[in-house]
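I am attaching a structure below and will ask some questions about it afterwards.
Note that this complex is displayed minus one protein chain, with the remaining chains in position.
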Amino acid sequence: MRRRSLLLQVGVSVLLLAFLALLVNNLAVNLLRTGLGLDFGWLGRPSGFALAESALPYTPSDNYLWALTIGWLNSLKVIAAGLVLATLLGVAAGAARSSSNRLLRSLAGGYVAVIRQVPLLLQLLFWYFVAFLGLPETPIGDLIQLSNQGISLLGMPLSVEFCAVLTGLTVFTGASIAEIVRGGVNAVPRGQWEAFRSLGLSEGLGFRRIVLPQALPAILPALTSQYLNLAKNSTLAIAVGYADLYAVSDTTITQTGRAIEGFLLLLISFLLLNLLISGGMAGINATVLGRMRRSR
Amino acid sequence: METSAVRQEGLRIWDNPSRIVPTLMFRTCNRLLVGATVGLAALVGGCASMDGASVSRLDLVKQRGELLCGVSGKIPGFSFLSAEGAYTGLDVDICRAMAAAFVGDAEKVQYRPLTAPERFTALRSGEIDLLSRNTTWTLSRDSAGGNGLSFGPVVFHDGQGLLVPEAAGIRSLKDLSGKAICVGSGTTTEQNLNDTFAAEGIPYTPIKYQDLNQVVGGYLQGRCAAMTSDRSQLASARSGFADPEKHVILADRLSKEPLAPAVVGGDQTMADAMTWVVLALIEAEERGITQANVNAMVEQAEADASQTALRRFLGIDGALGSKLGLPDDFVVQVIRATGNYGEIYDRHLGPATPVAIPRGANRLAENGGLMIAPPFT
Amino acid sequence: MNRWLNRSVTLVLTALIGWGVWSVLHWLLLAADWQVVVSNLPLYVVGSYPVDQRWRPLLWMIALVVLIGFTLLGPRRGPLQRWLPLIWLAMAPLGLWLVAGGMMLEPVSTRDWGGFTLTLLLTFGSGLLALPIGVLLALGRRSRLPVLRLSSTAYIELMRAVPLIAVLFFGQLLIPLFLPPGLEINRVLRAVLAFAFFAAAYIAEDVRGGLQAIPPTQREAAAVLGLSEWQSLQLVVLPQALRIALPSLTNQAVGLLQNTSLMAILGLVELLGISRSLLANPVFIGRFLEVYLWLAAVYWLACTAMALLARHLELRLDPLRSDR
Partner (left out) sequence: MTVAIRATDLVKSYTPGSRALDGVSLEVASGEVLVVMGPSGSGKSTLIRTFNGLEKLDGGELDVLGVRLDAAHEERPVCEIRRRVGMVFQQFNLFPHLSILDNITLAPVKVQKRPKVQAEQRAIELLDQMGIREQAHKFPAQLSGGQQQRVAIARALALDPEVMLFDEPTSALDPERVKEVLDAMRQLARDGMTMVVVTHELGFAREVADRVMFMDQGQVVETSDPASFFTNAREERSRRFLSQMV
C-alpha cells in the first residue's frame, strides 16, 4: 500500500511537471516566434503616460516601475478606505437587521437583498456615470463641496473616480458584511439580550458592549475573506477610469507589449496585498481572541 | 517537419460543431500528432527550437476558410453593431475585402470586438489574424523591438483634436490649463495628448476610460472640460449629440493619425497580401472600377488584349495574385464584395451618412488627397 | 424614552423613503425614456444572433423559465418531480445545442452569441465544469499524499489570491501564448475555462468545509460494512458533504452569474457588454440610468431565481430537516 501511494505520487508529480514544462515550452516557442524573450528592462524606461491622481509625485517622464508603484498606492488607498467604510456600514446594517424598529429592520433587509443580487461592475458604472457625474455643483458649507469635477471634504480634494469606486466597493461589501454580522449576532444566545435589557442598558449600548464582542470570534474569519474580496474587486476600478494597479498594468502592457511580464508583476503585487490584509487580520484576530480569553 | 504540418492545421474546438464531424478522424490523428510532438518538445525542454516563421498566417487563414478580424465595434462609421446585429463600417469593409481576397468570400469573417488596450496582445497571441481597428501606424508599433506588428497602407488619414462645449469659452490649448480632459486609455491619443501638453508646458488631468463610448459619456456628463480623440471620431460622436452645434472641435491638431490595418510582424507573406488588397481598393477607384461595373470591366478587358495594364490589374494576365499567394483575380473578388475605396468611404462616412466626414486628405492623390497606389506590375 | 427614539427613527425613515419614492416616480414618469430598452430588447436577449435563428435561444430561455416556474410552484410530489434533477442537468447541453447548432440545426458561430443568452451559457457552462474540478481539488487538499495535497493547496490559494479580472485577462489574451502554435481554443470557451478554474478554487474550499463537517465515524461505519474507500466517498461522505456545502455553493453560483459581467471589460458582448455597445449608439447617448436600472432588474431577477431554486433544492434534499 505504501508502495502504491508512492508510485501514485511520483506519477502525479511527473504529470504535473510535464504539463508545466509543456506550457513553458509553448510559451518559449511562441515568444521566439514573435521575436521577444522575457525581459524586465523596460521597467526603467519612461512611461510617457500621465495619471489623473497619485499619492506621490509622478510625471510621464518617470519610469514604468514608478507608474506601477503609483497604481499600487492608488489601489491601496481605495482599499484601505473601503475596508473602514464597508465595515462601518456593514456593522450598522447588520445591527439594524436585529433592531426592534420594524421599518429600520426591513430597510436594512431590502438593502442587503438588492445589493447582493446585482453585479458589482454594474453598480460601479451606476455610481460613476449616474450618481457622481450627475452631481450638481453644491457647496455644503465651507468644508464640504460637491460637484462632478471632484469632491472636497474638509479641504481634502477627492476625485469623482475615487469616490465612485469607494462608494461602490463600500456599498457592495457592506451588504455582505451585514449578513456576516447578522449571522454572528444570531449565534449569540437570546438570553444575553434579555440580560442586558433587564440591567437597563440601552439597545445601542447593549449591542456594542455585550452582543458584538461575543459575536466577534464568529465574525472575524468571514470578515477576512470579505476584506480580501474587496481588495480583489477594487480592480474593477478600471471600468470607471480610476488609475488603480490593474488599470496602470493594463496601459503598461498595451504600450510595451510585455504581457507576460506585466501579468507576473500584477500577480506578485496582489499576493503582496493579500499577505498584508491576511496578516493584519490575523493580528486583529489574535488580539481579540486573546482579550476575550483574558477577560474570561 | 511534423510540427509544421501540425501548425498549419489550426484545431478549433467547439466553435462550429458541424465542421468537426466530417473531419473527426483527421483531427484525431492530428491531435495525437500534436500530443506526441508537444510531448517530445516538453522532454527536450527549452532547447527545442522551432522555425515558426516559415509558415505564414495566410496559409492558416486559407486552411481555416475564415478570417479572424479584430475591430472596435463601437465607432459609428468605422465598425459598429447595427440594430440588426451585424457589424458595419469602413474598418469592417477592410476585413471583408481581405476575406474576399484570402478565402474568396467576404462573409467568411469572424469579428472580434476589441478594446484599445487588448488589441495588440490579441494580435500577438494569435487570437486574431488581422487588426482593422482605427489603429494609428507608429514606429514603435511597427518595429520588431516595439509591439512587433506589420502595418498595411493607410486607410484613413486622421488627426487628433479636442472637442469642447462652445459655451465654455475655450479657444486654444492654453485655455485648458489645469482642466480635466477625457481620453481613451492605451491609445496613441493618450500619448499625443501628453506630448503636446508637455511640450507646451500646460498642466492637465487625464481622465482615462476604456473605450470611446465611455469617453463620450464622461464628457457629456461634464466630467471633463474637453474630450480628445481622432477628429473623425469626434465628428462621428458629435453627430449623435442632442445639440451638436453647441460643441466645437478646436483648430489645434495634436497629431497626425494615419489609421491602418496591421498583422503580426515577421510574416512577409501575410503583410504583403494585406498591403496589396488595400492598394487594390485605391487603384480600383483611380481606374473607375466599381462594384456595379466590375463584371463589365472584366469582360471588356478579356475581349481587348491591348488593355495590358487593366488586364494585369484584373488578373487576366501576369499572375500578380500568385506572387502574393492569392488567386490571380483577387482584385475582382474584392471589388465585387466591397467596391472600391471611394465607394467604401461614401457608404460609411460620406455626406449621406449620419457621421458625414468630408473626405479631405482621404481623396485620391489626383484630386489633391493623399491616397495613391503604387503600380500593379 | 426608548419608545420616543423608536418613533423618531420611524418618522425620519418614513420621510426619507417618501422622498425617495417621490423622486423615483418623478423620474420614471417625467424624465425616463425607455426607448433604449424597448427598441433593443432582442439585442439584450440574444445579442447579434442571426435574426432568422433567434427562436433558438428564445426557445431555450422560455424552457428555462417554464422549468423554474414548475420547480418552484409545481406539485411537490409526482412523476415529473422525480425527473426534475435530470431535466435540469439536460438544460445545459440542450442550450448549447440550440445556440451553437449542429445536428440538424444550422451552426451559429460563437462570435454571434451575445446578450443574456451568452450570460446564461457562461454561467451554466463554467458552473458545471467548476463543480467537479472543485470537488477533486477539495479531495486533493485532504489527501494523505503530500504531492496531491500540496499541489491542490497551492492551486487553491493562488487562485483565491488573484482578482478574477486578472484570471479572465489571462484566459482571453495569454492562454494562446501557452498553447502549441496552431492550436486555438475558441474565445467563449476560453472565458468558460477561466471562470471554471477560478470558481473551482472557491468551490473547493466550500466542499472542504462540508467534508470537514462529516464525522470520521461515518467513514468507519462504511468501512466495516466492507465499502471500499472510493465507495464510501461516493455513497456516504460526498453526498452529505455536498448537502452541507449547498448554501455556500449557491452563493458561488450567484456570484458566478454576476461575475460574467466582467467579460464586458474584456470584450465579450454578454448582457452588460451589449449594453455598453448600445450606449455608444448616438441615438441613445447618455441614457445610462435607464439601461443600468433595466440591467439591475434583469440581474436581480436572475440571481434571485437562482437563490430560490437552490433553497428549494436544499429543502428537497432535506425533507425532514434531519440532522445528526
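Going by the order they are written in, the chains are A, B and C; count residues from 1 in each one.
Heads up, the rule we're going with is that contacts are C-beta pairs under 8 Å (C-beta built on N, C-alpha and C of every residue); 3 or more make two chains touch, one makes a residue touch a chain.
Quick caveat: nothing in here was measured; it's all calculated off a predicted structure.
**Student:** Thinking of the complex as a whole, which visible chains are touched by the chain that is not shown?
**Tutor:** C
**Student:** I'm checking contacts with the chain that's been left out. Which of C:A32, C:A63, C:L145 or C:A223 qualifies?
**Tutor:** C:A223
**Student:** I'm checking contacts with the chain that's been left out. Which of C:R54, C:R149, C:R243 or C:H312 qualifies?
**Tutor:** Only one listed residue reaches the unshown chain, and that is C:R243.
**Student:** Using the touch rule from the top, list residues of chain C that touch the missing partner.
**Tutor:** Touch set of chain C with respect to the missing chain: 217-218, 220-228, 231, 235-236, 239-240, 243, 317, 320, 322-324.
Quick note on the criterion: only the chains that are shown with their structure count from here on.
**Student:** Of all chains present, which has the mean Cα position farthest from that of chain A?
**Tutor:** B
**Student:** Please tell me the distance, in whole Å, between the geometric centres of chain A and chain B computed from their C-alpha atoms.
**Tutor:** 38
**Student:** Where the CA atoms of chain B average out and where those of chain C average out, how many Å apart are those spots?
**Tutor:** Roughly 36 Å, centre to centre.
**Student:** On a C-alpha centroid basis, what's the spacing between chain A and chain C, in Å?
**Tutor:** Chain centroid spacing, chain A to chain C, equals 22 Å.
**Student:** Counting only residues that touch at least two other chains, what does the list for chain C look like?
**Tutor:** Residue numbers touching two or more other chains: 173-174, 176-177, 180-181, 265, 288.
**Student:** On chain A, where are the residues touching two or more other chains?
**Tutor:** In chain A, residues 26, 29-30, 33, 129, 238-239, 259 touch at least two other chains, as defined above.
**Student:** Along chain C, where are the residues that touch chain B in the complex?
**Tutor:** Against chain B, chain C makes touches at 39-40, 42-43, 47-51, 100-103, 107, 109-112, 114, 172-177, 180-189, 265-267, 269, 276-277, 279-283, 285-286, 288.
**Student:** Going by the contact rule at the top, pick out the chain C residues touching chain A in the complex.
**Tutor:** Interface residues on the chain C side: 2, 6, 9-10, 13-14, 17, 144-148, 151, 160-166, 169-170, 173-174, 176-181, 254, 258-259, 261-262, 264-265, 272, 288-289, 292, 295-296, 299-300, 303-304, 307.
**Student:** Hey, which residues of chain A end up touching chain C in the complex?
**Tutor:** Against chain C, the touching part of chain A is residues 5, 8-9, 12-13, 16, 23, 26-27, 29-31, 33, 100-101, 103-104, 107, 114, 116-123, 125-126, 129-130, 202-203, 228, 231-236, 238-239, 246, 259-260, 263, 266-267, 270-271, 274.
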